[in-house]
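The structure that follows is given in the form of structure tokens.
Left out: one protein chain. Kept in place: all the others.
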Amino acid sequence: MARPVTVLLFAGARVAVGRSELRWSVPPGGLAAGDLARQIAAEYPRLAPILRSSRLVRNGEYVRSASETVRPGDEFAIHPPYGGG
Amino acid sequence: MARPVTVLLFAGARVAVGRSELRWSVPPGGLAAGDLARQIAAEYPRLAPILRSSRLVRNGEYVRSASETVRPGDEFAIHPPYGGG
Amino acid sequence: MTDRPLSVAAAFRALEGPGAGAVSIFVGRVRPDPGPAGRVVALVYEAHRGPALARFRALARAAERRFRTLRVVIWHRSGRLRVGEISVIVGTACAHRAPAFAAARFLIEDLKVTVPIWKSERARPGRRPRRRPARPGGRSAG
Partner (left out) sequence: MTDRPLSVAAAFRALEGPGAGAVSIFVGRVRPDPGPAGRVVALVYEAHRGPALARFRALARAAERRFRTLRVVIWHRSGRLRVGEISVIVGTACAHRAPAFAAARFLIEDLKVTVPIWKSERARPGRRPRRRPARPGGRSAG
């Protein structure tokens, strides 16, 4: 059985989803990062506007292309614009 | 008897004179600041080159004109270029 | 990233060492600004910890390369901070003062836009809390 992707949600994305972490099932061969984000936003519609200004992160590295594959067991994060300091 | 002027010497001026403070007699009616400085430099020739880059201070205020009068009892200071920090 | 209070004295000690003639420290604290939901009484900071720490290290290396910093401190709080608490300290030690200032400024400016940290406001009790994560121009000057 394929392991799920761990989805980390921060700030506005966390608020939109109502949780800071999700487990998301992906096919054994993985899923394009852009498609994964769209699937999540389809289930949590309030996430959609936040995604437009967010960066996607796979295993701690920025996703450079929406076609980049997210595989079972990966950590996938949605980063709205930062606000530290 | 007229009180002397207290002359304060700092940094290179102190080294040139060999002391940090002098008592200098001036006439009862005082003496122009420029003349006072020249008198001191005449007695301590190593002071002369330092005076050219120094500011003169009377009672804690910069002397604005060499003709400004320094009176008995005044404090007169020679300020070479500053080097704090 | 730490849950514990940040100390300016500790930051200065971390910057000590030979050759450091100039040390510049910047401290950001939570301000009690008025907001639409009432006066801010606290900020809650969250971070994506691993990437945040990796970015701190990259910032330290960039400061060393660009400004010849001898030592650098980049410390940020996480969790709930009351008004007046220190949210961030950046510090730089250089031989001379111009690069020390420039490097500290570089670190805090870059931190705010490149490190995955977010804050949300907690307003005065008695009103409904209002969440504004990642809003530019937040309630901390840091």
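Letters A, B and C mark the chains in the order given here, with residues in each chain numbered from 1 onward.
To be clear about the criterion, contacts are C-beta pairs under 8 Å (C-beta built on N, C-alpha and C of every residue); 3 or more make two chains touch, one makes a residue touch a chain.
All of these numbers come straight from a predicted model, not from anything done at the bench.
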- [ ] Considering the entire complex, write down the shown chains that touch the omitted one.
- [x] B, C
Task: Residue among C:Ala20, C:Ala37 or C:Ala54 touching the omitted chain - done: C:Ala20
Open item on the list: I need the residue numbers on chain B that touch the omitted chain, in ascending order.
Closed with: 8, 10-12, 14-15, 20, 57, 60, 77, 79-85
Open item on the list: Could you pull out which residues of chain C are in touch with the chain that's been left out?
Closed with: 7-9, 12, 16, 18-32, 84, 94-97, 100-101, 104-105, 108, 139-142
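As a convention for this text, only the chains that are shown with their structure count from here on.
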Task: Chain pair with the greatest number of C-beta contact pairs - done: A-C
Task: Averaged-CA centre spacing for the pair chain C and chain B, given as whole angstrom - done: 50
Task: Chain centre separation in whole Å, for chain C relative to chain A (CA means) - done: 26
Task: Approximate Å spacing (C-alpha centroids) for the pair chain A, chain B - done: 75
Open item on the list: Residues of chain A that contact two or more other chains, please.
Closed with: none
Open item on the list: If a residue has to touch 2 or more other chains to count, which residues of chain C qualify?
Closed with: none
